[in-house]
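Every protein chain of the complex appears in place save one, which is left out.
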Amino acid sequence: MSTLAAVVGIGQTKYTTKREDVSIAGLVREAAARALQDADLGWDDIDAVIVGKAPDMFEGVVMPEIYLTDALGCNGKPMLRVHTAGSVGGSTALVAASHVQSGAFKRVLTVAFEKQSESNAMWALSNPQPFSTHLNAGAGGYFAPIIREYIRRSGAPYDTGIKVAVKDRLHGARNPLAHLQLPNINMQEVEESFMLWDPIRYLESCPSSDGACAMVIASEELADKAARPPAWIRGVAMRSEPTMYAGREEVNPQAGRDCAADVYKQAGITDPRKDLDVAEVYVPFSWYEPMWLENLGFAPEGEGWKLTMEGATSLIDGGDIPWNPSGGVLSSNPIGASGMIRFAEAARQVRGECGEHQVEGAKLALGHAYGGGAQFFAMWVVGAEKG
Amino acid sequence: MGQSNMKEIAIVAYQQSDCVSDAGAANEVELIIPVLGKVFEQVGITNAQDVDFVCSGSCDYLQGAAFAFVMGVDALGAVPPIKESHVEMDAAWALYESMLKIRMGHAESALIYGFGKSSPGELPNVLSQQLDPYYLAPLWVDTISLAAMQARLMLDQGLITERDMAEVVARSRRNAQGNPHAQLGGDVSAEDVLAQQTYVSPLRKADICPVSDGASAVVIATVEKAREWGVPYAVISGIDHCIETHNLGVRDLTDSISTRRAAANAGVGDGRVDVAELYAPFSHQEIILSRALELGEDTRVNPSGGVLAGNLMMASGLSRIGEVFNRIVAGEAQRGVAHATSGPCLQHNLVTVLEKGETA
Partner (left out) sequence: MSDENNVGEDNETVTGIEAPIYLKYNFTAGAAASRFLTRIKEGVLTGQRCPRCSQVYIPPRGSCAACGVPTEEEVELADKATVESFTIVSIPIPGNPIEPPFVVANLVPDGANISVIHLLSECDNAEVHIGQRVQAVWKPQEEWGYALDNIRYFKPLDEPDVPVERIGKLPVTGLEG
């Protein structure tokens, strides 16, 4: 069975709209070097490098890992490049973990990034395909109708999304690496922000960021000797389903439910709200918090919004299950890295190194990512203890 | 990684579509579905629900649309949801990822597929955008020109002759006659090749692999599972891969040190190599690879014709593994080596060693 593995080093860049001072190579190296430094290791201590990012068209470089090998100290080593749409940061962490959990490697480096400012992501996403109706609606145009259906079914109050938008930005203001720093944001400001794709307002959407996130994952033997507390990987799961099929449940996708059930089982979690201390969940539009609260089993179907409205997911309100204390995707969104940031922030919580956005005494955390038409899911559970 | 102390993993099925220069109206899903149907049939299973993991390899830029691989999921029957992942690489690396999944005990079997429809774009130009985006890509140095420079180095250093290259082509064409899926086969002699004009000097058109559309698929499983399925199999006794610097000026382009390293780690030299399938998109690269793998006279190289006879981008590396599997289960070989490559001038190389399994 799988060998125990742990995160022993984490490095992130400061997320921002445009990193003009570094190349793509410079960006990934910055995160990777910080992860190595955190692990108190050098480039030679790494056995393989696993790279993830969203579509190559975001930077206009075909299979960029081929060029990034030098910056990542990978020459003479195995390099793998993962691409699973928006979930890629999470999937990449899982593929990296599998290098160690399989017993094949002792210590690997994994990096996910996006430097959207180098190209035009809006173009890459709405690049018109001949023969199809070009509605120029973007990602929000796809997800807004699904959110509307959620609201209809659950009867959630209209300001649930607004509440999430405020909460995640207040969290983000406690995380110096978060892109958006909005310490004075309030409900009224979000409500009055421009309605982009009804019911999604401007301030209920994620920003577009440049950034990279890296982790060093090591075997049990090496993690036991790590420089700083390891985050033990207690469960890993991924699930996929097609974008469109007749009768597909889009609001509460089965792939997400199955993935969560799988990862909880491995980690011995029976009641996620009670058993987990904190969750970093991929919420690019505010309404996805209540939706995923239900999908991931933190609340019964139709009642996710109640947790949000009660403040259960707010670190600042002293909620019992803080979601996205880092500020989440709503505060920073370098697309290809966003999933890995969730996984890394979960690990940082159980390592107890989050400073202002630390959930006191966090021992067990969920990292979550999704992508495509909410059809690709990747999750892990990390713990301060081996289990 | 070798097999020591680990669950033995075997190839149990392989299918490839015909390599065609233009698949016409068929889109990626339509290229994949028939291949998947056949590979499921070969194992006696229905769809992706009957394996524990699925991993694919493809490249968005081949067809010029972001998230090209997402459509691939439509071909799988992924309801209820499946464990699935994707590499933006040749599917040989998807096989590597799948092996890790099996090794860690999260799967006993996996479906791997790769697909590419390169005909819609201008492949050598598309691939030029793999190069360093600040220094090289803006120069639009295409893959053929880079390979030509590599061949020039080989020729000028006396490491090969143009006849050596022509003989690689001639053997590929002859072998391809026995491969129903090959695009270019024929009774061609080295003289015929040498009589051709050079295209991008010193390369002749025949030294360059064709552009092909198509897909291939492989099913792997633990040996226990393979026996349970009751299908012939070939054991993966070793697999490793390795990347080199992207800086072409730093590399010795006349050799492939990453192939040598991967071969050593995969244990290529631990036994006789009856057959080798090498992903050499240019004739001189087959010679570089044969030397790096230290293949002797008794090794049959590219009995399928190799990629000079048809090159499915993102699937050819997986197909090399499948072709060696075919030779082993057909009883033509006991042990073989498959090679896959990625990046300009053989920058990244994967080596797999397959061996005949014990008969059940």
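Note that the chains are named A and B in the order they appear, and that numbering of residues resets to 1 at the start of each chain.
The criterion applied here is as follows: a contact is a pair of C-beta atoms (placed from the backbone, for glycine too) under 8 Å apart; a residue touches a chain by one contact, two chains touch by 3 or more.
Note that this is a predicted model, so its numbers are computed, not measured.
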{"item": "Residue touching the undisplayed chain, where the options are B:Asp18, B:Asp74, B:Asp164 or B:Asp192", "value": "B:Asp74"}
{"item": "Chain not shown: contacting residue from A:Pro145, A:Pro229 or A:Gly311", "value": "A:Pro145"}
{"item": "Residues from chain A at the interface with the omitted partner, ascending", "value": "20-21, 60, 118, 122, 126, 129-138, 140-142, 144-146, 148-149, 152, 194-200, 242-248"}
{"item": "Residue numbers in chain B that touch the chain omitted from display", "value": "23-27, 29-30, 33, 36, 47-48, 61, 63-64, 71, 73-79, 117, 119-122, 125-126, 129, 133-134, 137-138"}
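The rule we apply is simple: only the chains that are shown with their structure count from here on.
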{"item": "Centroid spacing, where centroids are CA-atom means, of chain A and chain B in whole angstrom", "value": "33"}
{"item": "Chain B - residues contacting chain A, complex", "value": "1, 5-6, 54, 59-61, 64-67, 69-70, 73-74, 76, 78-89, 93, 96-97, 99-101, 103-106, 126-127, 129-134, 137, 240-247, 257-258, 261, 342-344, 347-348"}
{"item": "Complex contact set, residues of chain A against chain B", "value": "1-3, 23-24, 55-64, 66-70, 74-85, 91, 94-95, 98-99, 101-104, 118, 124-125, 127, 129, 236-243, 245, 253-255, 258-259, 372, 375-376"}
